[in-house]
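Of the protein chains in this complex, one is absent; all others appear in place.
Letters A and B mark the chains as written, and numbering starts fresh at 1 in each.
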Amino acid sequence: MTRTAKFRVWRGDASDGALKDYNIEVNEGEVVLDVIHRLQATQTPDLAVRWNCKAGKCGSCSAEINGRPRLMCMTRMNTFTDEETITVTPLRAFPVIRDLVTNVSFNYKKALEIPAFAGPAHLKPGEYRMEQIDVERSQEFRKCIECFLCQDTCHVIRDHEENKEAFAGPRFFIRLAELDMHPLDTLDRKRAAQEDHGLGMCNITKCCTEVCPEHIKITDNAIIPMKERVVDVKYDPVRWLGSKIRRREGL
Amino acid sequence: MRAMGILMSGTMTTPGRAKIAARHLRTDKWWVQPLITVAVLVSFIIYSTWRAFENAHYFVEPYVSPFYSPCLATSCVEGSSDLGQPFGSWWTFSPSLIILLFPLGFRMTCYYYRKAYYRAFWQSPPACAVAEPHKTYTGETRQPLILQNAHRWFFYAGLIFNVILTYDAILAFKNSEGEWGHMQVGTLVLLANATFLWLYSLSCHTCRHTVGGRLKHFSKHPVRYKLWTKISELNHHHPKFAWISLIGVALADFYVRSVSTGFITDLQIF
Partner (left out) sequence: MTEIERHSFDVVVIGAGGAGLRAAVEARAAGLRTAIICKSLFGKAHTVMAEGGIAAAMGNVNSKDNWQVHFRDTMRGGKFLNNFRMAELHAKEAPDRVWELETWGALFDRTKEGKISQRNFGGHEYPRLAHVGDRTGLELIRTMQQAIVSLQQKDAVEFGDAEARIKVFAETTITEIIKDGDRAAGAFGYIRETGNLILFEAPAIVIAAGGIGKSFKVTSNSWEGTGDGHALALKAGGKLVDMEFVQFHPTGMVWPPSVRGILVTESVRGDGGVLRNSEGRRFMFDYIPEVFKEKYAQSEEEGDRWYADPDNNRRPPELLPRDEVARAINSEVKAGRGSPHGGVFLDVSTRLAPDVIKKKLPSMWHQFKELADVDITTQAMEVGPTCHYVMGGILVDPDTGAASGVPGLFAAGESAGGMHGSNRLGGNSLSDLLVFGRRAGAGAVAYFQSLSGNTPKVSDASITKASDHALAPLRNPGGENPYTIQADLQQVTNDLVGIIRTKSELEESLSKLKGFRARLANITCPGGSAFNSGWHLALDLENMLLVSDCIAHAALIREESRGGHTREDFPKMSAEWRKFNLVSHFTNGEVAVEKLALPEMRDELLNLFDIEELGKYMTPEELTRHSKGANA
């Protein structure tokens, strides 16, 4: 079941680079990362590629395969025809370091900008009580393996570098949603999502959801619910009035 | 200039990124989806505009076309006004234009249609990982797009329309003589139309948010949680309902028009 496949891999660094063609052996059951590794071991020992788990769990091996953001370790070779040339390029929304490796520090910077979970001060460790149905929504978002494919595909920053300042990106919208839906988080994430993290720049075109290898429903379950929550506090005069009155009565 | 815009867009020229000249490297037919969207939406817009201005053939006992219900002006054909004619006689345009704003606004601000037309018409982006042709992008942060946040008001209005169109479907259990207890193919058409509209509205993201999505603790609101899970299931199919109900409305109108002009005969079931 061994065959030879045509690969086209981007080689280069920040200064320059190009797509290079390789013919390389492929065995039954292999994924793109296996082939890249074989390339490393036999033809291009210095080919730079990031990977860790090879099981879709760590989110290291993100790249673009035939123009689509994907995990190399989860892209099976039998999804391509024998004749097809398989093009592998680095993530295009981030600065390239070398070959298939990009500088993803943007994402770590954004992570730092979102205030951490703030639990209730009166509960000591071991005293937290949460119902399963109340944690499930946030648990979906915590499946995120930080592959940053969603960040890479999001046109807001992919096509507009200048938006990186103001826009946290889908990975961090699910983080905000996770915290806002966390049954014991005490901070209000809604206004911040709109005013500090650029939620309004998302035009819900759903590319993030399309590429997420964890199948997190980023748009439907995080971004749109957050947009609705933002409307609650910022753009809905009736609810705004309601909350004022309720607060008054609560006194 | 347009071509310049395409060349200038971010992906290809941002310093530091991998220098890849191609606007995208996708090998699949990514342009099919936006093309279909454009085709369907443009057809609908042409048809509905024509019909809205036609100002005729929207009522034939016992049916009123969904494009004209409720018919609120004095010029309305007798029998088509469920809610009276508060607009009186000063309204001289087609009565369809009075109400059109609401379903139009509802669909324009719908989260799903936004995705569809941002991609297909505005090309922002045309497909995932395909560069968009615009130099700058601010999303929904400014006028006019910030108005998308008004979706919930259109949703509420949509519910009222659903009630009216359901009422119209019930009226369709009359026959052409106005006698109750009958059913024609047209009855089924209006019933189906109302059903699709309900499915579209109930599966709406705002609806999902309102019934339970906004809660922090589901466990404290078991009934709303139950509702939320049901609505969430529907919500999953929202895009499908969006298209079915859109085409459904046009077909219902077309049916009423066809019966009204005598183009087809409305078959009696009982």
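Everything that follows uses one rule, which is that a residue touches a chain if its C-beta (ideal position, glycine included) is under 8 Å from a C-beta of that chain, and two chains touch if they have at least 3 such contacts.
From a predicted model like this one, the values you see are computed outputs, not experimental measurements.
Asker: Counting contacts across the entire complex, name the shown chains the missing chain touches.
Answerer: Those shown chains that the absent chain touches are A.
Asker: Among A:76, A:191 or A:244, choose the residue that contacts the chain missing from this document, as touch is defined above.
Answerer: Missing-chain contact among the listed residues: A:76.
Asker: Given the contact definition stated above, which residue among A:68, A:92, A:155 or A:182 touches the chain not shown here?
Answerer: Selected residue, touching the omitted chain: A:182.
Asker: If the hidden chain were put back, which residues of chain A would touch it?
Answerer: Contacting residues on chain A, toward the hidden partner: 13, 27-31, 34, 40-42, 45-60, 74, 76, 97-99, 101, 103-104, 108, 111-112, 115-117, 119, 123, 125-126, 128-132, 135, 138-139, 142-146, 179, 182, 185.
Just so we're on the same page, only the chains that are shown with their structure count from here on.
Asker: Distance from the CA centroid of chain A to that of chain B, rounded to the nearest Å?
Answerer: Result: the chain centres lie 31 Å from each other.
Asker: Under the definition above, what is the set of chain A residues touching chain B in their complex?
Answerer: Within the complex, chain A contacts chain B at residues 10, 12, 14, 16-17, 19, 64, 66-69, 84, 87, 89-90, 92-96, 102-103, 131, 133-134, 153, 155-156, 158-163, 181, 183, 198, 200-207, 210-211, 220, 224-225, 227-232, 234-236.
Asker: Applying the document's contact rule, which stretches of chain B touch chain A when the two form their complex?
Answerer: Against chain A, chain B makes touches at 9-11, 14-20, 24-28, 111, 114-115, 118-119, 124-125, 128-132, 134, 136-141, 145-146, 149-152, 205-206, 208-209, 213-214, 216-219, 225, 235-236.
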